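The complex appears here minus one protein chain, its other protein chains still in place.
By letter and in written order, the chains are A and B; residue numbering begins at 1 in each of them.
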Amino acid sequence: MRVYDHPILGKLPDRKEITILVDGKKIKAYEDETIATAILASGIKTLRYTSEKHEPRGIFCAIGQCTDCVMEVNGQPNVRTCITPVEENMVIATQQGLGTWRKVSSKKK
Amino acid sequence: MKTELTVIGAGPAGLCASIEAAKNGVDVTIIDENRKPGGQLFKQIHRFFGEKEHLAGVRGIEIGNMLLEDAQKYGVKVLLNTIVWGLFPDLKLGISNGNSVNILETQNIVIATGAAEKPLSFPGWTLPNIMVAGAAQTMVNVNRVLPGNRVLIVGSGNVGLIVAYQLSQAGAEVIALVEALPKVSGWQVHALKIMRMGIPVLTSHTITEAEGKSYVERVEIAKLDENNRIIEGSETKVNVDLVCIAVGLRPLAELCWMAGLRFEYIPELGGFIPLHDENMETSIKGIYVAGDVAGIEEASSAMEEGKLAGIAASVSQGKTDKKKAERDILETKERLRSLRLGTYGDYRYNAKEKIIRKFHEL
Partner (left out) sequence: MAKNKQADVVVIGGGAVGTSAAYHLAARGMSVILCEARNIASGASGRCGGQVIHAFARDVNIDKIDYRLKVTRANTEIYKEYQKSFELDFEFRQVGLLDISITEEEFGELERLIEIQRSLGDDEIKLLTKKETLEVMPNLNPDMVSGSRWRESDGNLNPYKLCWAQAVEAQKLGAEILTHTKVEDIVIEKNRVKGVRVKDGIIESEYVVNATNAWSSSLTKGMEVIPVREMAMVTERLPELPPQAFEMLCFGDYAYGATQTASGNYNLGGPAPNYPPDPYDERIYPEEVLRVMSYINTIFPSLEEVSVIRSWVGIMALTPDGMASIGPMPGVEGLFIAVPDGAGMSYAGITGKITAEYICDGKTSIPIDLLNPGRFIGKPKMKWPKPYDITSCHKFICDEESRYKK
């Protein structure tokens, strides 16, 4: 939920609205905000699932220190969404485990 | 790449160190991995306390802007989006901005990398929407998104108290604040503020479990006896959609460890702290520390420590006359001393003195 009106900070300043794709779904975002912000504002709380137990993880530190919020961004896994800004038409995917790497093939044993 | 002084971390300590050195004519580069400078100042929307010279009554967010203006005015070079990935022998830094990787050679370094919040583990603690309090604070004050509507806060230090207040301010309902100790550990002024709002502060209470399908939906809290054991039968389930963990901070000292600085375990200040002298110089000549990385305190003392380090680096660069430096150092130390007085200050003063004493024993 966005805080449009804040008793100390006042009204949300006008910013350019852009669209990002999260797991194929279009989501509204504002220019210059972080990916995690836009996703949380849209109501999504799970950003990835762990590799062994497939447990959900979300935002934990929000300052780029804990790496709990990593997602696949434009095909690149392990992107810290709490400090990475959105871009128009950015393709974002919930990261499953260690993610899918474009250049590293992942043939199973 | 070369520079006279490199400051790592553009929070309150780092900015003050840069400004102070740049004022004296030192060639300063300040590096921060974030997109914007200011560190955690921009989520501090409350007014600071203390004396006028500590910018009391000014909100953190405004202090941040003042420091940025000063840094610009005195010609500090600011490298943002830049990670310092290594602090190597002979004061060489490995830096990278995502496009290029470089080695930065420098003559003095101020490490002002700040702190991160400590986690607390209990069954279910990894569920989404269980986050450290500062994360919720960043989301609501900086990013303007309220992460939850029904909130439990764990820990009654200043961070827990302030975040409880600020989440309410933004429209959330704070169900309660639990504190394992028998009394509130943060400043009374903050505690009274949230009590006046009707937020219950449950001392001798802890969180025992969190549940939820895809994010936290319920928590169990319980009362503790005087030996910190859960009193059977005191468990209560509460519906929440956000849990904020505020159980303290730890220095982000990775670069200090990598540089090979000498440390000492000082639990009052957050854990292993790099030893330093009166003017913040560490066990490696030319490397200074300032702010939370040199022991967890708050923004006001971080700024003063930053100034001290900045003056000391100017002296080492031969950029300031001894007399002036001595006067500046004395004034800064006096301000620092007054920040470390009283119930909430004495223990920090003593711990800081211990660091300096241990440094001289090396």
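Note that a residue touches a chain if its C-beta (ideal position, glycine included) is under 8 Å from a C-beta of that chain, and two chains touch if they have at least 3 such contacts.
From a predicted model like this one, the values you see are computed outputs, not experimental measurements.
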item	value
For the chain not depicted, the shown chains it touches	A, B
Contact with the hidden chain (one of B:58, B:103 or B:341)	B:103
Where the missing chain touches chain B, by residue	86, 88-89, 92-94, 101, 103, 260
For chain A, the residues touching the chain missing from this view	51, 76, 78, 97-109
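The working rule: only the chains that are shown with their structure count from here on.
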item	value
Averaged-CA centre spacing for the pair chain B and chain A, given as whole angstrom	25
Footprint of chain A on chain B - complex, ascending	33-35, 40, 45, 59, 116-117, 119, 126-132, 134-136, 138-141, 143-147, 149, 169-171, 214-215, 252
Touch list for chain A against partner chain B, complex	1-4, 6-9, 12, 33-34, 37, 40-41, 45-47, 55-66, 82-83, 85
